[in-house]
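Yeah, one chain of the complex is gone here, protein chain that is, but the others are all in their spots.
Every chain is named by a letter (A, B and C) in the order it is written, and numbering of its residues begins at 1.
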Amino acid sequence: MQTNPHDDDKLHEECGVFAVYGHEDAAALTALGLHALQHRGQEASGIVTTDGNQFNVHRSLGLVDRAFSDPAVMARLTGHYAIGHNRYATTGASLVRNIQPLYADLSFGGFGLAHNGNLTNAQLLKKDLVKNGALFQSTTDTEVIIHLMAVSRVDGVAERMVDALRRVQGAYSIVACHSGGIIGVRDPLGLRPLVLGKLGASHILASETVAFDIIGAEFVRDILPGEMVIIDGEGVHSRMPFGPAQPKRFCIFEYVYFARPDSVVEGRSVYASRKRIGAELAREAPCDADVVVPVPDSGVPAALGYAEASGIPFEFGIIRNHYVGRTFIEPTDQIRHLGVKMKHNANKAYIEGKRVVLLDDSIVRGTTSRKIVDMIRAAGATEVHMRISSPPVSHCCFYGIATPSTEELLAHKMTVPEIEKFIGVDSLAYISTEGLYKAMDEERNSPGRSFCDACFTGEYAIPLTDYRNQSEQLTPTDLERLQAGQK
Amino acid sequence: MQTNPHDDDKLHEECGVFAVYGHEDAAALTALGLHALQHRGQEASGIVTTDGNQFNVHRSLGLVDRAFSDPAVMARLTGHYAIGHNRYATTGASLVRNIQPLYADLSFGGFGLAHNGNLTNAQLLKKDLVKNGALFQSTTDTEVIIHLMAVSRVDGVAERMVDALRRVQGAYSIVACHSGGIIGVRDPLGLRPLVLGKLGASHILASETVAFDIIGAEFVRDILPGEMVIIDGEGVHSRMPFGPAQPKRFCIFEYVYFARPDSVVEGRSVYASRKRIGAELAREAPCDADVVVPVPDSGVPAALGYAEASGIPFEFGIIRNHYVGRTFIEPTDQIRHLGVKMKHNANKAYIEGKRVVLLDDSIVRGTTSRKIVDMIRAAGATEVHMRISSPPVSHCCFYGIATPSTEELLAHKMTVPEIEKFIGVDSLAYISTEGLYKAMDEERNSPGRSFCDACFTGEYAIPLTDYRNQSEQLTPTDLERLQAGQK
Amino acid sequence: MQTNPHDDDKLHEECGVFAVYGHEDAAALTALGLHALQHRGQEASGIVTTDGNQFNVHRSLGLVDRAFSDPAVMARLTGHYAIGHNRYATTGASLVRNIQPLYADLSFGGFGLAHNGNLTNAQLLKKDLVKNGALFQSTTDTEVIIHLMAVSRVDGVAERMVDALRRVQGAYSIVACHSGGIIGVRDPLGLRPLVLGKLGASHILASETVAFDIIGAEFVRDILPGEMVIIDGEGVHSRMPFGPAQPKRFCIFEYVYFARPDSVVEGRSVYASRKRIGAELAREAPCDADVVVPVPDSGVPAALGYAEASGIPFEFGIIRNHYVGRTFIEPTDQIRHLGVKMKHNANKAYIEGKRVVLLDDSIVRGTTSRKIVDMIRAAGATEVHMRISSPPVSHCCFYGIATPSTEELLAHKMTVPEIEKFIGVDSLAYISTEGLYKAMDEERNSPGRSFCDACFTGEYAIPLTDYRNQSEQLTPTDLERLQAGQK
Partner (left out) sequence: MQTNPHDDDKLHEECGVFAVYGHEDAAALTALGLHALQHRGQEASGIVTTDGNQFNVHRSLGLVDRAFSDPAVMARLTGHYAIGHNRYATTGASLVRNIQPLYADLSFGGFGLAHNGNLTNAQLLKKDLVKNGALFQSTTDTEVIIHLMAVSRVDGVAERMVDALRRVQGAYSIVACHSGGIIGVRDPLGLRPLVLGKLGASHILASETVAFDIIGAEFVRDILPGEMVIIDGEGVHSRMPFGPAQPKRFCIFEYVYFARPDSVVEGRSVYASRKRIGAELAREAPCDADVVVPVPDSGVPAALGYAEASGIPFEFGIIRNHYVGRTFIEPTDQIRHLGVKMKHNANKAYIEGKRVVLLDDSIVRGTTSRKIVDMIRAAGATEVHMRISSPPVSHCCFYGIATPSTEELLAHKMTVPEIEKFIGVDSLAYISTEGLYKAMDEERNSPGRSFCDACFTGEYAIPLTDYRNQSEQLTPTDLERLQAGQK
């Protein structure tokens, strides 16, 4: 239904969150912030606004600019504070009730919650809650948090939230609203990002700084791993409810692909990081070639870095159609045979007769890479060398990134030489995990390293309780599909 | 949004229910049954189907023929049994989650429930449930039943349902589905109708027999007040879980206006009952006139009865526009001044120069009656005598009929002579409560009388727990609006 | 797409027209007038408004109350005069450009035209026009009139219109608007109706008087056969451009079925006429029976007349579902086998054990009649006698009524005894053509008779130029389909 510039052959961030306190246009700011975070979830979005008394909810499938373009919808979203959420839904239109923010009337009043991340013991907790009479509205892991809060015997909204979060495992960057204000919290390992900003006297929380830029807000600081911030009329109060800060395990893939290049994440420019990774890759895997061509758009900064470090000229040898997205024609066999190029087109003048270094950020299933290599060869390249600015993705993510099942990951079932052959290139090289850390100014083997790299290494920093119990290994997506199948 | 042939100056039935067990086209039969019950709720409808394992839900605003016309929707509604519900929503589009059947995953599996009626202690029960950590998905009284079932410690679905229903007060005709089959149950006073039918080897439950007629099913019997029927692969099992049958208190207004004329309700033809009421009214309140004119369509059978009993000729002196419904033009002052007749038109040839007896079933706010009398006078009637085939509606219903607040009921604030003047007729007469019972072959003052007549008399058969506790007197509609306001 | 209460087993009026001059709410009055004329065309409608300078057009598929409910649409339709049209489209959604009023910029300025009727030499004229370089926008016969006006060398809009109409054959009641005002015209035989009314200082033209009633306008007079009225700021000017009035040939079927019962057509109440036809039918074809049951709604007045004349009681033995229309479920074989009753339901209490006289206005293909008879028998009738208040429809109409091809007309291919058997009744009687005239106070064989009865008798009053030239006999519907097929 929607033009989705994201590639089906990429991993997908599952969510973006936004919250603002103390602005009369809270709903509009939230919609704009979600729009800037659209790359973190394109299938659905929602906003909860409130003045502390009345809570207003609007949730809708589709892109933010459609979901919140109806003036009648916006007029209903009154109140001086708001939270919002973008979702990458895995199971389709039928599950409108899974769109976040979730909302419930609890004994202490209205409560809205939006979550970026994924819990790894939600099923276990849910089973127990249902046994005790809980009615689940959605099939999301997130709802477990609200139920735990509903049955908590502790006083105070923030205290109940802490009580609930102490029982969950997993990755979470959460924004919530209640009658007293908004709350932001990040899991103790800080797997997913969450930043604090301000706009005049208003306070803002968001997944990335680009959500501040769009509305002219100022970046203040990153929320710390394990930190809870409570925002109300008196300002921003910080707590460390899970004990003193532990070593961070921030998702390194945010730098490789997920975050927007113009975001500053945990103190680093994403664009600059990508260029550094590209430069490191040029050192690790040099290549005798005529031109460095990025697979647009995500491969561009790494390609610039590779070109600068290697001295090989950078050119847009592949042009991306601005209007592209889904394949809108039902293909006949004939049409299928043509290999319709909906998204990318070779810029022949810069390919023909050239030895091409193709730069991409990652390979997931490999289907798109194959087609692009074919296209480059058809345009007359004499050699095609693929360079990838991440290590091979060989393990599923359980912390908030939608990955296909392990069996579908090309790097799980093939060696690099096999992949080289599969996608049909003259040479293929991935950056090494060590090289990736080096580009980020860290050492992989240092105990103080601050990144999660489980998708490359299989070293999971948080127990996978729900998944280890299954007879077959399931991804979070599989689990959700399973749940939804009951409806 | 929808053409709604119902008059805004009428009371509205709040719901219709339907269930079928043991048919491969269960969803289609349910949609057709709901279509035949459309007069019991036009704003929204829903169906839950199952094969005992997978449960499928579709709920939608609008008329049944739109909600279930998409083949893709119907294709998803697989399973050999199903329940369905039509709703007369009082609080608008924002409350899609209030559309029934409600559905939840309970500890014993999937569970769907559809309810015609209204509970009178739901708020009290809900407060307690929320205090204990329950999360409510909807603002309906009905959801209380599911939460009570979820926290019940009894074994077995039917047993849990009985356990829950023993705690509620109010009127209910319920159909439910679970992994083992379908369940139908009627409150101990039998306020709302529920009938049992069969179609070949399939068993069917419905609010009215017209839902059997549309699909060629056979009427078997009325479900008894206080009876629960459990339908599964082995047939229909009956239980009386609330003790032996008590004297019935069936809603007499079903005969006056709510039920379809071609339904047979509690053993009586609705159309024939209306004719008898009209005939009794002719005896109670005769009139020297030239023509008996019904306010179409609901006044027609009583007018036929009045005409036959009085010997005055019956004519369609008012023609109803088939295409009518909402006022689609935003009226300017000029247009408003014209008194646009969207719905009814005087059939002048039968009005001009005549003394007219106008027959209608009820007067609620009186606004429509006034306009119709004006129109009849403008068409040249020399006298207009209004006869109403129900006693004055002076009290709210708390048992499943949407009534305006007491203050808006014309008969609450005016005497009959005042109403006569207000609507501008030469004479006005309502049938007496005694006369109404007489037409139904009962005596009002007999202890064995089997009808609820609270809307005429204020004699409420079931305690109004939630409403008596309020500082001001609220109708069920007010309460729902109040709840929904929180969202 | 739309609920269409009209029966597929009836003939269909092809159009309704409306025009108003001199009212600031011209567009709204036209929309309301078209709504009252909705029975004359349900598939599409349009309005052209103007202040004499700017012309505004809105045309849309679907019912009037949808087509003109958007305030933005109405806001664009400015101007103090307007014309409107309802269309019964025969060839579907693709032909939006066939929706009337047609509009064109002619050398003398903007011109809009709406036509009820059908031309019988349009194809011949069109062929010639195209040969001379005319570009046709639509596939309608009506557009020929505008092209003839465009190439006319006469001065003055009305004069050009007369010049064009002198070249066409067929039935037409036309309303048109140009920079100087509105024009209404009726063909010399007056086949289709057109009435003049007023609302304060505004003048109105419409197909039927019900379009006056809805807005509180007054009926002034029928437009005469062959009369042209020119309405502008100075009032209503009448001309007889086709010579002195000839004997009228008004469509008698307007009284039998097409017109609304509350209309007064050519000086007669439609409802009263139908009762008289029913009474005459009772005299021609009496019946020993217990109850007279109309096929609702069109059979009701004739049934009342039959019941009064015969003394047999009248009852609504068939109840029509208000919400009915299209079959919204795609039927499986099982469902088909059930004989789903979407539209009519037997009111069993009045059928069971009874000898039933079933009253209907006409039989076209006979498919619906058959199903109704089946339903009445299944409800327990001991005898079923069908009485039809029109003679057998055995010939196509070429003057503005959509009839199936001759081969599909039951009365074309079967004798009355065969039809009796086909629809499964104990007896069947149609009113005779003579009886029908008698009920209308005329004599069929008098030279002064004022009706067209070609659909019963095959005596066509106007030459069928386009149709006689075809190798096979085509209906107007066939011709239009043929034309549209080229697109």
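By definition in this document, a contact is a pair of C-beta atoms (placed from the backbone, for glycine too) under 8 Å apart; a residue touches a chain by one contact, two chains touch by 3 or more.
Not measured: the values here are computed from a predicted model.
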Going by the stated contact criterion, tell me the shown chains that border the hidden chain.
A, C
Can you work out which residue in A:V96, A:L224, A:A272 or A:A461 touches the chain that's missing from view?
A:A272
Of A:Y172, A:F242 or A:Y350, the residue that touches the missing chain is A:Y350
Contact with the hidden chain (one of C:K10, C:H147 or C:R377):
C:H147
Quick one: say which of A:Q38, A:S173 or A:S207 touches the chain that got left out.
A:Q38
Among the options A:G133, A:G278, A:P301 or A:P476, the absent chain makes contact with A:P301
Touch list for chain C against the chain that is not drawn:
54-57, 76, 94, 97, 103-107, 110, 130-137, 146-147, 150-152, 485-487
Even though one chain is not shown, chain A touches it at residues 3, 5, 23-25, 28-29, 31-32, 35-36, 38-39, 42, 63-66, 68-69, 71, 74, 199, 210, 213-216, 260-262, 264, 269, 271-272, 297, 300-301, 304, 308, 314-316, 319, 321-323, 325-326, 328-332, 334-335, 338-342, 345-350
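The criterion applied here is as follows: only the chains that are shown with their structure count from here on.
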In how few steps can one go from chain A to chain C if every step must land on a touching chain?
2
Measuring between Cα centroids, what's the chain most distant from chain B?
A
Report the inter-centroid distance (CA atoms only) between chain A and chain C in whole Å.
62
Between chain A and chain B, what is the gap in Å from one C-alpha centre to the other?
50
Among the residues of chain B, which ones contact at least 2 other chains?
none
